[in-house]
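With one protein chain removed, the remaining protein chains of the complex are shown where they sit.
Moving on, here comes subunit A:
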Amino acid sequence: MDRRTFLKAGVGAAAIGGSGGMSAPALSQGAAARTLRFVPQANLANFDPIWGTQYVVRNASAMVWDTLYGVDDKLEPKPQMVEGDEVSSDGLTWTFKLRAGLKFHDNEPVLAKDVIASITRWMPRDPMGQMIRAQLNAMTAVDDRTFRIVLKSPYPKMRFAFGKTNTPICFIMPERIARTDPFQQIGEYVGSGPMRFLRDEWVPGAKAVFQKFDGYVPRSEAANWLSGGKRINVDRVEWVVMPDPATASAALQNGEVDWWENPLSDLIPVMRRNRNIRVDIADPLGNVGAFRMNHLHAPFNSQKVRQAILMAMSQEDYMRAIVGSDDALWKPLPGFFTPGTPGYTEEGGDILKGPRNIDAAKRLLAEGGYSGQPVTCLVAQDQPPLKAMGDVTADLLKRLGMNVDFVATDWGTVGQRRAMKNPPNQGGWAMFHTWHAGADCVNPASYNALRANGDGAWFGWPSNQAVEAGVAEWFAAPDAASERAAMAKINRAAMDYVVYAPTGFFLGYTAWRSNVSGIQKGPLPFFWNVTKA
């Protein structure tokens, strides 16, 4: 019995003697062990993984909705809801058969028509989905458990598209829900995943509760990321939203919560000293820091000016500003793809290696035509990694002799202003910072930020044929070697053109109480297999 429980018992006993009604309704030890209290990275403000594509929504959705395939830690898509598939010899016809016994939380069976409606809603919101839609000839239900996709041209990445971790994930919903316009929010949260969402207990900004779904039939394979048997070992998972990291740290140390998804690196030493807390890298795929320039307007419409930035920037400065002195948490990244993954390449990344050369960068700036115009730098102060990167960039630009217009604002404003294509002095911008989950950067599949298709590209609107040719080559690649070759071409072209400036690769920690076990490292918190003693 801890000290507070003892005190509570004392106060309760005194109160019972005095008034008979003051003591707390105590949870039994067994009940407490069956509830896992989790502090998520952010508030679960909405619960539609297609409409709102924030990571926190995806993470919660993975408990409630299941997927046709699921990638494992080798990024290989494995059958999840499907029993298997057949592909025609010309690669145009895919026939999928669902596992027997799948049912939704309202106990209705999962049917092929539900899957078709779900894929239809997902396609317009996802880059890979959009590619499937562009090549789609027909998608039909063969019977209740079988559906068929007929394409105009082969699409070898189909299984990966249906099983990837990148947001938006192709979650399967009942047809009546999946018929909702993908740009409208759903109002009913019925899935076929291993946990039910308790809508009545949802207090956005404070709490979200998930209950084990007894009707879920896990696969027989061992759980591995989104694949395998998703066995839930607790009755309830309670998400407790804590905006203040110091509070979350104290709550974990005090045993008021069991698992904190993303502790601040500053607080790690404190937690490491606590023998009841375990700390480890959360996701080996980490994050890629990015400093994005506007290709439409001066000064960054000049390739030489963008190259001057790469020549001068020190990734170590950026990474230390984000993660502090912990060298285990960052790596230099002379490329765009996630380190440690099969397609990682440093092809063309020499400009980011070796000592930084400010003088040469200044000369390149002058050659690029920079003549002192203000550089409107949007910096979201409410996101610590972005603020840290913004401060480093402002210093870098000043050292290069650039005229920095430092716009300190919040993420909501950056989100709006970065979409403006106007010149910087008319409400537009010249640069902003962001970061991408490493899972999104393992290949070009969902790597919007690396695309260079002009108006269709991500904010900054880079336009470069060599990059786009590499992307097309990757999608058509028949084997792993061809994929790697395509990614090397993309990396070289994107680095030469400077689609954006990678500021480095950084990792984050996760922390949990020692009585919790079974936590997997990965791009999202996986609740299956987790046990609380």
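As a convention for this text, a contact is a pair of C-beta atoms (placed from the backbone, for glycine too) under 8 Å apart; a residue touches a chain by one contact, two chains touch by 3 or more; residues count from 1.
The definition used in the following text is that contacts and distances are computed from a predicted model.
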The complex's invisible chain, by UniProt name, from "TonB-dependent receptor", "ABC transporter permease", "AAA+ ATPase domain-containing protein" or "Cytochrome P450 monooxygenase PikC": "ABC transporter permease"
Option from A:Gly84, A:Gly187, A:Pro269 or A:Gly340 whose C-beta touches the chain left out: A:Gly187
Options A:Thr165, A:Asn262 or A:Thr434, residue touching the unrepresented chain: A:Thr434
Residue among A:Asp90, A:Asp214 or A:Asp244 that touches the chain left out of view: A:Asp244
Residue of A:Asn43, A:Thr120, A:Asn301 or A:Gln373 touching the missing chain in the full complex: A:Asn43
Touch list for subunit A against the chain that is not drawn: 2-4, 7-8, 11-12, 15, 21-25, 43, 45-46, 51-55, 125, 166-167, 181, 183-185, 187, 203-207, 240-244, 246-248, 250-251, 253-254, 256, 382, 409-413, 415-419, 434, 436, 440, 446, 448-449, 456, 458-459
